[in-house]
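After this line comes subunit A, so read on.
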Amino acid sequence: MTLDDILVSLFPDGHEVRNDDGIIAGAATLRSGGKMLVIGVANRTALGVDEAIRLSGLVLESIGRDSGPILVLVDSDSQRMSKRDELLGLNEFLAHLAKVLIHADMHGRPTIGLLYGHSAAGALLATGLATRVLVGLPGAEPAVMDLPSMAKVTKLSMAALVEKAKSTPVFAPGLSNLEQMGAVHMTWSDSRPLAEQLEALLADMPVVQDRRGALGKERGGRLKAADIAERVRDLALQTR
Partner candidate 1 sequence: MEDLSFRHPARARADGIRRSAIVGVVASGNLEVLVERVLPDAECAVEIKTAAVGFGEVWSAVIEDFVERYSPGGLKFSINDGGARPDTVSLRLAQAVRLIAESGQ
Partner candidate 2 sequence: MTAPIEDVTPAERARGTSFYEASARTRLELLLDAGSLIEFIGPEQREVSPHLETFDLPEQFDDGIVVGHGRLDGTPVFVAAQEGRFMGGAFGEVHGAKLTGLLHAARQIGSIPVLILFDTGGVRLQEANAGELAIAEIMRAMIEARAAGVKVIGLIGGRSGCYGGGGLIAGCCSALAVSEPGRIAVSGPEVIETNRGVEEFDSRDRALVWRTMGGKHRRLLGAADIFAEDTVQDFREAALELLGLLGPVGTFGLDRLKAEHERLADRLRRFGACEDAIDIWTAEGVAHAATVPELPADQFIALANRIGRTSRDAR
């Protein structure tokens, strides 16, 4: 599905969402009649300091002015890899975007991420992974790192990596791996209207607490994380 297809399918009652050089922004009308802020990254654009400050500004402006949920559409590259972006402190700009989204989610503006294309690494952390619920569309190809780069760093052949990836979802790119790990909560169908799937999710949003550790354990992708975190938490609570 193209971005336009997705927007029309999500918001048959109308939307003012624009794609401005890879930055998605605008308001959309929900079936219920309420409004939703839509932001995001399109056309596999890299997320650099300029993009990050624009996106966070859009959310900050909306806080206090608007109400309703926020949708973060994602088809990005990784973070922008450049001397300039690092020189200017890209880590802070990406963290700022994540913080703004997390703050919104904690204060009455539930956030939904919708992965419809690519995303990777730092860009994914600042967008999709900073939402309360991350949804995937068929065909989305999120990655932490691409396999060729991984092969280079781990000094394993691509063939060996591909073979290993058959028996574990822990490192290879892909929507189903991230779903199994608990990062992606659900995948929507592209053969049913997206509006009804969005409506169903909004009517039944999970609580604001981060449930990804529990999801990863339930689905078998991360068998240790939730338990280790709970044990450390309990030990820490006892120590005070």
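Selection rule, in plain terms: all candidates are chains of the complex that A comes from, given by their letters.
Heads up, the rule we're going with is that a contact is a pair of C-beta atoms (placed from the backbone, for glycine too) under 8 Å apart; a residue touches a chain by one contact, two chains touch by 3 or more; residues count from 1.
No experiment lies behind these values; they were computed from the predicted model shown.
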item: Of 1 or 2, the one touching subunit A somewhere in this complex; value: 2
item: Parts of subunit A lying in touch with candidate 2, wherever the complex brings them together; value: 49-50, 53, 56-57, 60, 63-64, 79, 81-96, 98-100, 102-103, 106-107, 121-122, 124-126, 129-130, 144-145, 149-150, 153-154, 156, 164, 167-172, 177-178, 181-183, 210, 212-213, 216, 221-237, 239-240
